[in-house]
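A protein chain is absent from this complex, but the other protein chains hold their places.
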Amino acid sequence: MKKIVRTAARLLYPFAFIYGAYIVLHGHLTPGGGFQGGAVIATGFALMLAAHGPGELSGIFKRAALNICEVAGLLIFVLAGFGGLTHGRAFLFNWLANAGGLFGHSVAHGPNPGDLNTGGLVPLLNIAVGLEVLGALSLIIYYMMTFANHIEEGGPDDAA
Amino acid sequence: MLLDLPFVAVGLIAVIGLGAMIAKKNLIKVILGLGLLEGAVNLFLVAVGYRQDGIAPIFTNAPEGVMVMPTVQALTLTAIVIGVATLALLLTMAMAIHRHYKTLNVERIVKLKG
Partner (left out) sequence: MRALISLAIFLLMAGSFLHVALSDELSFGNPSRTEMDDYFIANGQRQTGANNIVAAVLFDYRGIDTLGEASVLFVAVLGVGLVIRRAMAPGSEGDGERGESP
C-alpha cells in the first residue's frame, strides 16, 4: 500500500508545480499572482510530504532547500525595490515599466489579448513572492509534521 | 433588506465566531472561532467593493461592463495571508501546550508559576 501511494505521489507532483508556476508567471495578465501560485506549489510539496513522511525526503524536498527558497524570495523583493532608489525615485518605484528592456513593453488602455513581456516590476515581484510563499507554507507543514511524529513516538524522555 | 444578504451573512458569521471564542472551553474550538471571525471580515471587504453587474478588474479579453473596485480585493489578499500565518502560530502553540499540560481545557491551563 505504501508503494502505491509513493509511486502515485512521485508521478503527480510535477503537474502541481507546473500549474502553480503558470499562475505565478501570468500574474499580471490573468487572475492570480505570487500568493495564489505559491500556495498551489505548496500543495505539491504537501503531497510528497504526506506520502513519504518528513524524515525520508531528499533532493529538492529537503528542509535546507526550502529555507534557501524562502529567504531568496524575500531578498529578491527587497533588492528589486532598491533599484528604484538608484534611478532617483522612491523605493519600489516601477523602474522597468515602459522602458523597453526586460518586461518593458507599453500597453494602451482597453481590452487586449495580453502580452507576457509587459508589466515592469510586477512579474518580478510576483516571482519573488511566489518563491517566498512556497517556502514558508511548505516549511510550516514540515515543522508541524515533525512535531506531531515526535509527540506520537513519545519523545526521547518518555520514562520521566 | 433582502438585497443586502451578503452583509447580513457577514454579521451572522461574525457573531457565531465571537460566540465560539467566548463560550467554548476547548482551545482548538476557540482558535476555530478566531478563524470564523477572520473569514467574516474578508467576506465583508470583498462585498463592499461590488458594483451592480460588474466584471473582474482585468483587461485581458475583457467583456463589456463596468469594473468592480480593485483596491479592496488587494486588501483581502493581504488579510488572508496574515490570517494563515496567525493560525499556524496559534495551532503550534496549542500543540506545545497540550504536550506540556496533557489537556486542552482552558480552565485548567491557568497554573502559571515562576
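List of remarks:
Note that the chains are named A and B in the order they appear, and that numbering of residues resets to 1 at the start of each chain.
Methods note: a contact is a pair of C-beta atoms (placed from the backbone, for glycine too) under 8 Å apart; a residue touches a chain by one contact, two chains touch by 3 or more.
Predicted model only: the values in this text are computed from it and were never measured.
Contact residues of subunit A toward the unshown chain are 27-31, 33, 70, 73-74, 77-78, 81, 91-92, 94, 97-98, 103-110, 112, 114, 118-122, 125-126, 129, 132-133, 136, 139-140, 143-144, 146-147, 150, 155-158, 160. For subunit B, the list of residues touching the undisplayed chain reads 1, 3-8, 10-12, 14-15, 18-19, 22-23, 47-52, 57-60, 67, 69-71, 73-74, 77-78, 81-82, 84-86, 88-89, 92-93, 95-96, 99-103, 111-114.
Note that only the chains that are shown with their structure count from here on.
Interface residues of subunit B, counted against subunit A in their complex, comprise 56, 58-62, 77, 80-81, 84, 88, 91-92, 95, 99.
By the touch rule above, subunit A contacts subunit B in their complex via residues 29-31, 33, 35, 110-114, 133, 137, 140, 143-144, 147-148, 151.
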